[in-house]
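Step one of this worksheet: look at the structure below.
Here the complex is missing a single protein chain, while all its other protein chains stay put.
Note that the chains are named A, B and C in the order they appear, and that numbering of residues resets to 1 at the start of each chain.
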Amino acid sequence: MYTGASNFVEGVDWVFKLIFGIGFFFLFLITGMMIYFAIRYNRKRHPKAEQIKDNIALEIAWITIPTIIVILMFYYGYAAFQPMIWVPRDSMQVKVTGRMWQWSFEYPGGRQANELVLPINQPVKLNLHSVDVIHGFSIPDFRVKEDVVPGKDNYMWFKPQRLGDYEIFCTAYCGVRHSYMGSKVRVVTQKDFTHWLAALPLASAEPEGLTILKKNACIGCHSMDGSKLVSVSFKGLFGKTETVITNGKQRKVMVDDTYIIASVYEPDKDIVFGYQKGIMKSYKGLIKEDEMKKIIDYLKTLK
Amino acid sequence: MTEESYPIAHPSYLVDTGKRKGIKAWLTTCDHKRIALLYLWSIMVFFIIGAILGETMRTELFRPGQQFYGPQTYNAIFTLHGLIMIFLIVIPGLTVVFGNFVMPIMIGANDVAFPRLNLFSWYLYILGAAVVVVSQFAGSGPPDTGWTFYAPYSTQTHTNVIAAVSGAFILGFSSILTGINFIVTIHRLRTPKMTFFKMPLLPWAVYATAWIQVLATPIIGITLLMIIGERVFRIGFFDPALGGDPILYQHLFWIYSHPAVYIMILPAMGVITEIIPTFSQRRIFGYKAIAFSSLAIAGVGYFVWGHHMFTSGMSKEAIWVFSLLTFLVAVPSAIKVFNWVTTMYKGSIDLKPPMLYAMAFIFLFTIGGLTGLVQGALATDIQVHDTSFIVAHFHYIIFGGVGFAFLGGLHYWYPKMFGRLYNIRTANIAWGFLFTGFNLLYFPQFVIGLEGMPRRYFDYLPQFTLSQQISTVGGYLLGIGLIIMIVNLFRKSGEKAPDNPWGGKTLEWQLPSPPPEENFSTPPNVSDFPYDYD
Amino acid sequence: MTTEEKHITSYSLYARVLIILMVLTAITITAPSLNLTAFTILIALVIASTKAGIVLTYFMHLKIENTLLRIMVIMVLGIYGSVIILTFADYIYR
Partner (left out) sequence: MEHTEPDRDDIGAKLGMWVFIFTEILLFGGLFLVYAIMRHRYPEDFHLASRQLNTFIGALNTLVLLVSSMTVAMSISAVQKKDKRMATILLLITLLCAVIFLVNKYFEWGHKISLSLYPGSDLMMQLKHGYILFFSLYFFMTGLHLLHLIIGAIILGVALAKIRLGLINDQHYVLLENGGLYWHLVDLIWIFLFPLLYLIT
């Protein structure tokens, strides 16, 4: 038997087939007639046109038939969509947080991960939460998608039915790294899942500085592993000598506490060589002084 | 011939008769025909810019990863591409070029109701365009929001959104004034014997369009003002941090922008409705059905905007209501398609370039429209929303529909506008390139869209590479076709065109080519039916 | 040349219209103090619409204009009303 990767696949694909089927029928009909007429009644072959008056019966036919067809299409589209709204009681709840430009997943019990691992055949409800702008949470293989809207928590649910890895995309445009805001769903057996979950660190176990960096979406631009995203990586940043442009003049500075605080509160004052003004906005008022301290403590650990 | 009734005292509108000469005469003209050409030139220029931007996106997408510019540039480029194509080309597009040039002649008028306002609209259009251009260079970098300006991204990004939004606002104002002008023209300036039901179908389409322009555009106007307010004063309507609602922005945006897609397509349908009877030498089938379906599209088209927001978290009740209404608006389009095809039945069909474009229109529009139905259905839209499936849908409808209708109309009225003929063989070759290139370019995007490839993606997974490459090659073929077409049309040679090269029946073909400055010295004779071929 | 035949509306009609409008304004201002709570919005809107209707008919001469214009006004208000209802289809059920 055909089982899709999730419980919705079958229903949705059926609607696709229905609409595409009707669509192709009309497309071939119309194109076929058009080409046939163009050849059969070509001016060379048929120099004098016949004037045909309107035909009311025909008009009525092609008003009513398409109306019936589209209402059918509506109905089937609606019917296959209905189950996506009603979440089963026994669903596992996972909180999905979208931020520029990363997903994170919080499991019951406060454990956090950067990929979505799910036990097979267990319905899950994802509570979608955004900290900055609108993102789109989409798993094409599961036929599900929902926007992740700041200030309004949407949800989605599904039941994974096949083991394997599936792509997660961010489908709502959210800035520079929109196309890299992906992740994976890994569908595993119930046993593997329990093991995996137990090995996850608790969300509260992470250094406070990191939490603040995540909350303010710094890590969308600054990586922590040395790779270059939008800007300089945080790895090894503290204590290194940086070339910056201040008021149009190039100079070298040591990255220390004051410099970092200045970079966050007045990013446009010292521009790191090779970057543009204005990309990073000021966080003055958004990140408090004591939070800055925690960030710096954390940055020190990133050697 | 009509030559005799127009002696030397009535030189063509292309000849300067007033005090001013040359470019000055053009920039101060109030003649609807000259204003149409002003628009035509400006739109051509922007089209070439927009098209080149499109080609660079295709080149960038040829392989996964970065080819020759980075993600920020890519985002800025699709934003500008969308802005130019939508606000500068297809929304005004056919209305201002053909609506201005032939609509008044078709209803037997000498000009539009407010000629000076008409010129003023053109200046507003240029001003709006200039502001959009400025937004690219001034300030803190070109806007990167996509043409939809979705809040809260658009209220947070550091790029130059305010300028771009103001540009769009001014363009909207220009569009409103044109709409007012055309509504009054059609009500007041029809030649005495021409009742509404003796009016050709292009004016009907322009009339329906004008109403949408007048009634929908103010909503986007106020919405764009709110975006500016949001950025400058933090008024908070769309900012969740201040209690606003980002989804409200989407409602307001689409309340305009969905009707706007009918602003684009209705005049295009009007043009097709003129071309098909002429080249089939047959009266149009179902005149009233076509006329009323224009009004129906305009009317129902107001109430379907929610289909852009099925995944936004809108209430489930609203979702199904909008889905149902979306399906209903497809019916009048279907009526038109059936009537066009039936008009060809037992006609005497001449496959000249305008007719080829019209047939390509029907084919491409049908594909675009039928995939629109896939998006209107709830279950399936969830899958294809914000993927390249959508990109393919609207390029099929906008470029394949509106664009091909524009090119068809251009080939149809070209002899009338300039008094010269183009090379028909070359025009056919260009059409061949355009048609093939077009399908190669956008068809693969349906396929990868179904597989989940999101839109507005600078980079993609390796499994989409082949389709993306076919798509890019198609883009280049399309480019070649357009270049051939443009060169063919605007070569400075070409024999003199007869007054009625295609055997059309509407009033513009009874005037000399090109028409005199004053269209009709005496009110024209109107027969019973605008499409009386015998 | 197209001009219309003149309708000269008398001053006294305008004056009477103004008085009615003022009375209606007075009612709206006092209505909230009657503590009708849930109905205050409704009452205020009904009165405002009445006033708008009066301004449209008399000051803006819809009464003596042709039917076409009247149809247009109704159509515009109808479209706007439907837009509001459809938007609320989202907000009420959220």
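Some points to look at:
The criterion applied here is as follows: a residue touches a chain if its C-beta (ideal position, glycine included) is under 8 Å from a C-beta of that chain, and two chains touch if they have at least 3 such contacts.
Just so we're clear, the structure is a prediction, and the values are computed from it rather than from any experiment.
Hidden chain, full complex: it touches shown chains B, C.
Check B:Leu14, B:Cys30 or B:Ile486 against the missing chain and you find that the one touching it is B:Cys30.
Looking at B:Ile48, B:Ala138, B:Ile222 or B:Val487, the residue that reaches the missing chain in the full complex is B:Ile222. By the touch definition given at the top, chain B reaches the unshown chain through residues 30-31, 111, 113-116, 176, 179-181, 183-184, 187-189, 214-219, 221-223, 225-226, 229, 232-237, 242-245, 248, 252, 255. Residues of chain C in touch with the missing chain: 1-4, 6, 8-11, 14-15, 17-18, 21-22, 25, 28-29, 31-32, 40-41, 44-45, 47-48, 51-52, 55-56, 58-60, 69, 72-73, 76, 80, 83-84, 87-88, 91-92.
As a working rule, only the chains that are shown with their structure count from here on.
Taken as a contact graph, with one node per protein chain and an edge wherever two chains touch, the assembly forms an open path, each chain linked only to its neighbours along a line. Rounded to a whole number, the gap between the C-alpha centres of chain A and chain C is 47 angstrom.
Chain A and chain B have centres, each the mean of its CA atoms, that are 31 Å apart. Between the CA-based centres of chain B and chain C the separation comes to 37 Å, rounded to the whole angstrom. Touching two or more other chains at once are residues 247, 316 of chain B. Residues of chain C in contact with two or more other chains: none.
Those residues of chain C that touch chain B in the complex are listed here as 2, 68, 76, 79, 82-83, 86-87, 89-94. Across the interface of their complex, chain A is touched by residues 71-72, 75, 140-141, 144-146, 150, 152-153, 156-158, 240-241, 244-247, 280-283, 285-289, 311-313, 316, 319-320, 323-324, 327-328, 330-331, 334-335, 337-338, 341-342, 344-351, 359, 362-363, 366-367, 370-371, 373-374, 376-383, 385-387, 450-452, 454-461, 533-534 of chain B. Across the complex, chain B meets chain C through its residues 187-188, 215, 247, 251, 255, 299, 302-303, 306, 314-318, 321-322.
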